[in-house]
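Here it is, the structure in full.
Every protein chain of the complex appears in place save one, which is left out.
As written, the chains take the letters A and B, and residue 1 is the first residue of each chain.
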Amino acid sequence: MSPAARIRIVSAGIIALAIAAAGCGGSATPSGLGNSGSGSGSSASTLVIANAVKVDTLDPEANSVNESIWLDQNLYSRLLQPNATGTGLLPDLATSWTIAPNGLTYTFHLRPDAKFSNGSPVTASDVVYSIDRSRAFSGGWGFLLTPVKTITAPDAHTVVITLSQPHAPLLADLAMYAYSIVPEKLVKAQGASFFQHPVGSGPFKVTSYNPDSEVDLARNPYFYGTKPKISKVRVLIVPNDNTRVLMLQSKKADIIENPPGNLVQQIDKTPGLSVQLYPSTRVDIIQLDEHFKPFKSALVRQALNYAINRKAIVQLAYQGHATPGASFMPYKMKFYDSSIAPYPYDPAKAKQLLAQAGYPHGFNAFLITVSGDVAGQAEAIVLKSELAAVGINISIQAYELLTAYNKEDGGHSELGERYWTNDIIDPDEVATFGADCQGGANAFNSYWCDSQVNNLVAQARGELNDSTRQQMYNQIQQIVYQQSPFIVVDYSPYRYGVGDWVHGFHVTPLGNYDLSLETLTVGSH
Amino acid sequence: MSTAWAASPSELLMRAATKAAGRRRSPIRRRATLIAGLVLLGVAILAVLLAPVLVSQNPTTIDAAHPLAPPLAAGHLLGTDQYGRDILARILYGGRIDLAIAFGATSVTLVGGTFIGLVAGYLGGRVDSVLMRLVDLFFAFPFLVLIIAIVAMLGPSIFNMFIAIWITSWVSYARIMRAQTVVAKKQQYVLAARALGYGPLRVMFRHILPNTASAVIIFSMVDAVGNIILAASLGFLGLGAQPPSPEWGAMISDGQNYILSSWWLATMPGLAVVFVGVAFSLIGDGLADLLRAGDR
Partner (left out) sequence: MSRFGSLPRRLVHLVIVLFGITLVTFFLLRLIPGDPALAILGSSYTHTRAVAIDNFLGLNKPIWTQYGLFMGRLFHGNLGYSFFYNEPATTVIAQHIAPTLFLVVYSAVLAALISFPIGFGAGLHRGGVLDQSSRIFFTLSFAMPAFWLGIILILLFSVHVHAFPISGFGSGFIGHLYYLFLPALTIALGFSTVLVRSLRSATIATLQAEFVDTARMKGIRWPLVLWRHVFRNAILAVVAVYGVNLAYLISGTVLVENVFSLPGLGTLLVSSVSDRDYPVVQGVTLLFAVIIVAINLLTDIVQAALDPRVGQEIGA
């Protein structure tokens, strides 16, 4: 046999071995999507959800990706949980709590029957450990709990929190995903690897974890609440929009996250499928950087508001499935001031205000957008033509996501597309970031400063009386509306494609699936 | 080629002679591929230059009343996109960008890379070592990271796309040219030139280069196709031309969102890329054929 032929055969053998080795990668190999090309991909007791973004981690103190946060809420419990409309709190691990009259001591009574998915009971010391751990995490959510002095467990079913000053958002903070309760002994023993196969006290537990392709959940047999009707959940990661839609259409997925806007009609028209819209806490804004001279003038900022036709943006960017924005706070959240109406579309008035401000011929500016953001690009195009009509010439600059954010945050930008979502149901977070120039975000990077608003935000944070608090937030919202340090464009909902055979799926304004995964059923299909 | 058994030596010699003779096809036939390629490219260039004459619409005007019109709709030969913009207009105007990339990016890398390869191959020794290590570095570096980094730093724009392509694409030319030069410098004509006392610059550029240029020129045709596709890929990833620029890759990327409902948004610009790519390929093939035949 010739040397060349020998070499060819040997190399063919090596290649074959390499393929075989790669194929038999065992646990390192993601299991992919669907087990066969035929029929549906799920049985009646399994729910298949296709998400658009991969999971980062299942460690509640370190989550930064929404899709993993929603998983957290099915794997772990917290002291309290948001209700279905995101306007109030319900008991979770804490069945009841008392607040001292001076508002500086909170006593939580834990349910005695709570167990982790390995059968061991959830104790107050687990709660203390989990909250302290998350508080201490560098750059985490500890800043929300700044006024907390001590967290102690006087007995196995009681947790006491003391504060240095009254802190109205405390309960909402404790309901946050970052303060999920994890088993102290296991986390201490296993460290970071615990979160590859976490143990929580939520309705589901993880049976398989491949953050880039699939995460599988199974019913937690020790769950203290309503036992889920479905026994398994398969969360598939499918970043490609079209692929997700195809999966829904071929019934390989029961629910898909965020179908692209242009396919909404097509999905709705398909028998057996529909697109569900769920109100969210998302507020789409245009940041205005006051380092850019024209934006120092409130008249100019107001003029921009009048020049924009929010309805046209909603139509072109969101196929009509969004609400024109008014107050800077998320739509209909607690303490939202619904008496504020969106700025009307009035180009004539806009021109008048611009002239009054000293810009009768308008000016040039650039708008930073995120490349690949379909809705954002559509919005930018509409904005460009609407602002041109009043003499403001916008050049659209699109950057990769973090580059865009970096440029919008530095104090050297002009207009920038951005959005806000709540992490807690309490208004303190959005007020701190959006209205308080000392709050750390420079009032959504506008560098606008109003000391009255700053004081109100601080006061409202410590005001435990709801109706007084409402007054304060109303005032804050009014001032922000009039001064308009940034433009509130619209409130856009969450969009899910859902098969009609799924009954009872629900998404809360915070984005998680609420308790719906416990109560929903998957019919045959 | 016949499958006859080994015949007598004389018959084989006869066959060899006829083979040699038969290879002389008519000049036109021999150049058929090259001519075809040039014609296609010419059509493309004319079309994009005459865009304002060929289409009445502007590539960036939004027509909210007629979004997603299919091809052959009234006044829109290739249909419209999601904002009602005419696709044929966008393709023709976008062609200016993509053809500019094909010519502009390729010519610079051709000249730069060839120069470096020539110098490295001729001078040998340390210079060669250092330059080739540099080439290896660029070759081994995932160009995507480099391009993402460059574009992220400089901002996505057509010009920065040029810069990114210039920085990454010269290596192939350098490699080819160096290999050619290393072989060439042992040839008689180079040894003769050196014996005559010609300096290195003159030997490199007046002797070696003309005789070895064919390889890089042919490769540049392939590279031109590659650069168009690279620009399209950058546009696809959102790193190249920005909205509302009608660059073909960005159009394909945008159109991908509509592939299930309005296939023409992504397909048409793709076909445009194929058209121009085929033109360059044929030119490259034609040149290769021509030069190989000339070698005999």
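Methods note: a residue touches a chain if its C-beta (ideal position, glycine included) is under 8 Å from a C-beta of that chain, and two chains touch if they have at least 3 such contacts.
For clarity, every value in this text was computed on a predicted model and none was experimentally measured.
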Using the definition of touch stated at the top, determine which of A:Asp155, A:Asp212 or A:Asp500 touches the missing chain. A:Asp212
Touch assignment to the omitted chain, from A:Trp97, A:Phe204, A:Trp420 or A:Trp448, lands on A:Trp420
On subunit A, where is the contact patch with the chain that was removed from view? 2-5, 7-8, 15, 18-20, 22-25, 28-35, 37, 54, 56-57, 59, 62, 64, 138-140, 143, 192, 195-196, 210-213, 237-240, 243, 246-247, 250, 400-403, 405-407, 409, 418-421, 423, 433, 439-441
Subunit B residues that touch the omitted chain in the full complex: 1, 3-6, 9, 12, 16, 19, 124, 128-129, 132-133, 136-137, 139-146, 148-149, 152-153, 179, 182-183, 222, 225, 229, 232-233, 236-237, 249, 252, 256, 259-260, 263, 266-267, 270, 273-278, 280-282, 285, 288, 292
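Simple rule for what comes next: only the chains that are shown with their structure count from here on.
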Rounded to the nearest Å, the gap separating the Cα centres of subunit A and subunit B is 45
State the interface residues of subunit B toward subunit A in the complex, per the touch definition above. 62, 64, 68, 82-83, 148, 151-152, 155-156, 238-239, 242-244, 256-262
So, in the complex, the side of subunit A touching subunit B is made of residues 241-242, 245-246, 260, 262-263, 266, 316, 371-372, 374, 377-378, 380-381, 385, 396-400, 403
